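All protein chains of the complex are present and in place, except for one that has been dropped.
Chain nomenclature is as follows: A, B and C, assigned in order of appearance, with residue numbering initiated at 1 for each chain independently.
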Amino acid sequence: MKLSYRTAMREALREALRADARVVLIGEDIGKYGGTYAVTLGLLDEFGPERVRDAPLSESTFVGAGIGAAIAGLKPIVEIMTVNFSLLALDQIVNGAAALRHMSGGQLEVPLVIRMATGAGRQVAAQHSHSLENWYAHVPGLRVVAPATVADARGMLATALRERDPVVIFEHVQLYNREEELADPAPAVDLDRAAIRRPGRDATIITYGGSLPCSLAAATKLAERGIDAEVIDLRSLRPLDEATLVASVSRTHRAVLVDEGWRTGSLAGEVAALLGERAFWELDAPIGRVCSAEVPIPYAKHLEVAALPSAEAVVAAVEAVIA
Amino acid sequence: MKLSYRTAMREALREALRADARVVLIGEDIGKYGGTYAVTLGLLDEFGPERVRDAPLSESTFVGAGIGAAIAGLKPIVEIMTVNFSLLALDQIVNGAAALRHMSGGQLEVPLVIRMATGAGRQVAAQHSHSLENWYAHVPGLRVVAPATVADARGMLATALRERDPVVIFEHVQLYNREEELADPAPAVDLDRAAIRRPGRDATIITYGGSLPCSLAAATKLAERGIDAEVIDLRSLRPLDEATLVASVSRTHRAVLVDEGWRTGSLAGEVAALLGERAFWELDAPIGRVCSAEVPIPYAKHLEVAALPSAEAVVAAVEAVIA
Amino acid sequence: MTPTRDQALAMLRSMIRIRRLEERCAEDYAAGKIRGFLHLYIGEEAIAAGIIPALAAKDAIVGTYREHGHALLRGVAAEQIMAEMYGKSGGCARGRGGSMHLFSREHRFYGGHAIVGGGLPISLGIALADKVRGTGAITCVFFGDGAVAEGEFHESMNLAALWKLPVLFVCENNQYAMGTALVREHAEPELYKLAASHRVGAERIDGMDVVAVAEAAGQAVERVRETAAPWFIECSTYRFRAHSMFDPELYRDKAEVELWKQRDPITLLVKRMAGVVTEADIAAIESGADDEIARACAFAEASPLEPVAELLRDVRASGEGT
Partner (left out) sequence: MTPTRDQALAMLRSMIRIRRLEERCAEDYAAGKIRGFLHLYIGEEAIAAGIIPALAAKDAIVGTYREHGHALLRGVAAEQIMAEMYGKSGGCARGRGGSMHLFSREHRFYGGHAIVGGGLPISLGIALADKVRGTGAITCVFFGDGAVAEGEFHESMNLAALWKLPVLFVCENNQYAMGTALVREHAEPELYKLAASHRVGAERIDGMDVVAVAEAAGQAVERVRETAAPWFIECSTYRFRAHSMFDPELYRDKAEVELWKQRDPITLLVKRMAGVVTEADIAAIESGADDEIARACAFAEASPLEPVAELLRDVRASGEGT
């Protein structure tokens, strides 16, 4: 069956609501409005206002309420409309959700899922175009995942809900309209393993989330030029599947990271550091990084495009590490 | 004259208040209480409540007010009591202070200094022991500095106040009581250059802020074992002084990073990635990282010590990259 | 108060200029010339039209992402506004901000802020600077009913009251925060009472009646300037269009929208001034507005893109430290 990423997320939510009475949805405009990105469209009608709870504009508080509800026996799925607004809830996430199990000596658990839209590319300018996945991936106690395909959008939530601890799911805004064929029933998703989306021998392109499509496009172009690039989708940003990464680079000996975050302090930097530690003797060239320009993302299309990773930039970076 | 880090910061603030009527101090308990870490002690009496402004518990709002005041002609120095509470103000810092010049097409400027205490080591547990310097160092539009010596504590503020854009100053809580001899008048501080705190030939230890003392202690121990380590203090965390780093590693061919942040997604990771890019052919061994354990920092002393970088761990890491 | 003919014409012109500009924006959005988020003010024009002329040139303004009208009435040229929406270098933020981020330092128009509530603390700081510097200027900050639910709103009321800052808070209560109706957003839907709870002087007025708004604005601006203390005006209003161009408006009835449209601020004023303001007056204002907008769009169309080479310019003044 053909499904969009948006519909896949919605089906995953519907399935969760059906399967477990403890699941409740909390977020701004997820009910009456139908969800800013229409992910939750129809769920209020189907499950009612007790289970699909529209929250007022108060990110810190409704995320904190999700934490409390998780502690006390529910399985809340909180939508923060976009990662941009999650800045207002970071204290609750870092000092609450991520820390409570450890700091309570293992007594409390916070089985909370936080979903948020992320990324740029829709000309919504500096305050609405952040990619802060790496900030979240820095925090012990969190698991962070980024579905980059429709299959992962469909399957990751169920796996996340089996965790007894907080999971943050990043959904890139550019992916919602993408469609894919999907088996029915959709296959289960393993959150622990990075996925090799395209096998290759000459270089490893490592990416995640919204940058997968441009990485794959780059691989196709490279193939035309006789370069066989492997493309790895991290899927789990915390923890990282080091084994898959090291194994790939041990085969190809060259790596390029593609990450929509700003370059300095990017997740790409962490992965590069990791490979430098774990695969130092395997590397035949410096690792390349294709990231966003270090600038608040501008509105004008041509400037926004110039600021973000592109297939061309990935091609150039792979050629550079091979040269 | 002998000065503590605390007094040095206070003298810098006093000097700024005296020199420029546009300078105002804003923060929680900086006035009547005298400052949580007593940095601002006495300044309320000297300069009055118009210039030393106690703010209510409302981090987002008094930081935002600092931004507005900077836009409209003041030079506010905002104290966020500790980095832990800065999570509540991140939206204002990222979407306001850091972005406004660029997103306004260069019209607005935000000459704002934000000071905050950072770091662990005082048994104040998970919610009060963060080191999030790398989060800030990720954000275009900010400059981020970390005085690690009394001289830098004395001199960095004046340099920061000459910037026409926001500067974030991280003061490690473990440094406040440290004393040093200082020339009078104190020398001006260049924010652009990392400082070689100890020259050496065999390996480069790169660190900043609160980890400088343990890095220097490690170098002393290594010297006893015949290993001559160079110790570099980054001082400016954004931008990084790449030239000094690359030059050092090009001499020593081995590097270890010491950073109190959690390892994954640490500033240490970024510097390692950078060296992997800029000094790949100079490196004779994988770069080592000594960071905090990936865990909310616990209260119990022995566990806290185990979670944080130590001189022993640095020694071991340097020996490992040399072996 | 009954306005004079001249006053009425001025208010009418203000509202019609906004209305026409935004109708054009909607068209240009459909045509793909404007992209990203676009939030129209249509239906709410009486607020900007009543408040902004009451401010002095030295006063400062802070707005939201629904701020085209405010910028226009403040004196930012329609050319610059349209060029900004087209993403052109002639725009008032060089095309970097778009619809949500209009700025004009020259007019002390300090944004265009797209994080709900985010402009409030900034407005406090601007007012603080003016107070400390003794300029006699006040700051006027606009925000929606939804912003009042954010904690920053309360923090800002408290700080403004504690520090006695000359801020005029203008809450544009259009009954919805995106799709969330007032009573589903606020336990206390009479929002001015929330401001008053922090001992900030507060009132509620009919935001569809430009005359009432202008009257309240005049008094409030004077009061804030004289007392150097904050004041809060809640304007009851309604947006006639969707929240943004992506909104399917599932959350409200057509009938409700139609009901409010009967209180269209432009029509209300025209009716009130029947006999004083004529069809011909209106036609003249409309054609003036249309000319202005046509010129603005032509300018915007012709304005060049900012060179890509300038992408990193103005991240910081020094270029370094980016």
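Following the convention adopted for this analysis, a contact is a pair of C-beta atoms (placed from the backbone, for glycine too) under 8 Å apart; a residue touches a chain by one contact, two chains touch by 3 or more.
What you see is a predicted model, and the numbers here were worked out from it, not measured in a lab.
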{"item": "Residue, one of A:70, A:227, A:275 or A:321, that touches the chain absent here", "value": "A:70"}
{"item": "Full-complex contact with the absent chain, from A:29, A:91 or A:171", "value": "A:91"}
{"item": "Residue among A:108, A:217, A:285 or A:305 that touches the chain left out of view", "value": "A:108"}
{"item": "Listed residues B:29, B:228 or B:242, member touching the removed chain", "value": "B:29"}
{"item": "Sole residue of A:198, A:238 or A:254 that reaches the chain not shown, by the stated touch rule", "value": "A:238"}
{"item": "In subunit A, positions touching the absent partner", "value": "24, 50, 53, 55-56, 58, 60-74, 76, 91-92, 95-96, 100-109, 140-143, 163-165, 192, 238-239"}
{"item": "Residues from subunit C at the interface with the omitted partner, ascending", "value": "149-155, 157-158, 161-162, 184-188, 193-194, 197-200"}
{"item": "Touching residues (missing chain, whole complex) on subunit B", "value": "28-29, 32-34, 36, 54, 56-58, 60-61, 84-85, 88, 122-128, 293-296, 298-303, 306-307"}
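Going forward, only the chains that are shown with their structure count from here on.
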{"item": "Chain whose average C-alpha position is farthest from subunit B's own", "value": "C"}
{"item": "Rounded Å distance between subunit B and subunit C, as computed from the means of their C-alpha atoms", "value": "40"}
{"item": "Distance between chain centroids, defined by C-alpha means - subunit A, subunit B (Å)", "value": "30"}
{"item": "In subunit C, residues with contacts to at least two other chains", "value": "95-97, 101, 113-115, 118, 151, 315, 322"}
{"item": "Sequence positions of subunit B contacting 2 or more other chains", "value": "60, 91, 95, 102-103, 140-141, 238-239"}
